[in-house]
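One structure is given here, and the rest of the page talks about it.
Shown here: the complex without one of its protein chains, the others still in place.
So, subunit A:
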């Protein structure tokens, strides 16, 4: 377990690292902070620290690639990208056929500069393996989309010559998905907190009818609703790491869905409070709104995760145990 002082120091360094808008600079700063070493040493405990700050700063990096690659037991590094499942989904992006590897997925901010990429692929017999391929073979094309600053790339290739790859059990993939979802939940929460901060600052400074608009109950209640959503999402994400330091796949899925819905709620209310100025590109709000719309779609969006949880529960016909007191 990390002591409080170490955690605070790491948090400060991470905050500095995320100040730079350039992905390469952020990657270099994370290297310097020793984020991968911290992840190796401390496990899931450092995930909230990093991703909440990345979300709060609207920064982009390859930290999610590192997390997923190392969760699958492969060596993470600044030159190694991870291919994410297609937007909104969480099925393995690769499939191995006679002609080689077919990949349909998304590359993150690191993809453009990476030498190699890890593709989780389904073998013809249904078994999973992590295949390492040359990044240039993936023909990654930048997707502009709603959030160009995130640097996502579309990947759709066939017949990539693929070596065997490392076998990955379903449980190992579930664990990697859980770690990734926990990270994205915290990133969504960090972004939500910043949206709320921006709207709050506006509410206490913008004067209409002779008083700050934050004096009007309609505005106050919208912002209160945002804080309730953020705190509920943060509690859910915090509880997804057990006393043993392990991330529960069930609870990480819940945490990501709750955080995704929270971010929509916060964005809706904050946009309304920010009104005209929040609709411009001159104000920072739009960057966060764009970011949460995109993050929600990575490793399963809130809608998909929620429905899939309901379907699982209806099969079992019983509630899973909640973490004991």
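The rule is simple: a residue touches a chain if its C-beta (ideal position, glycine included) is under 8 Å from a C-beta of that chain, and two chains touch if they have at least 3 such contacts; residues count from 1.
By our rule, contacts and distances are computed from a predicted model.
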item: Chain not displayed: protein name in its UniProt record ("WD40 repeat protein", "Branched-chain amino acid ABC transporter permease", "Acyl-CoA dehydrogenase" or "Cytochrome c oxidase assembly protein CtaG"); value: "Acyl-CoA dehydrogenase"
item: Hidden partner chain, touching residue among A:127, A:207 or A:228; value: A:228
item: Sole contact to the chain not displayed, among A:81, A:182, A:251 or A:267; value: A:251
item: Interface with the undisplayed chain - residues on subunit A; value: 200, 203-204, 211-212, 214-217, 220-221, 223-225, 227-228, 231-233, 235-236, 238-239, 251, 254, 257-258, 261, 303, 305-311, 313-314, 317-319, 322-325
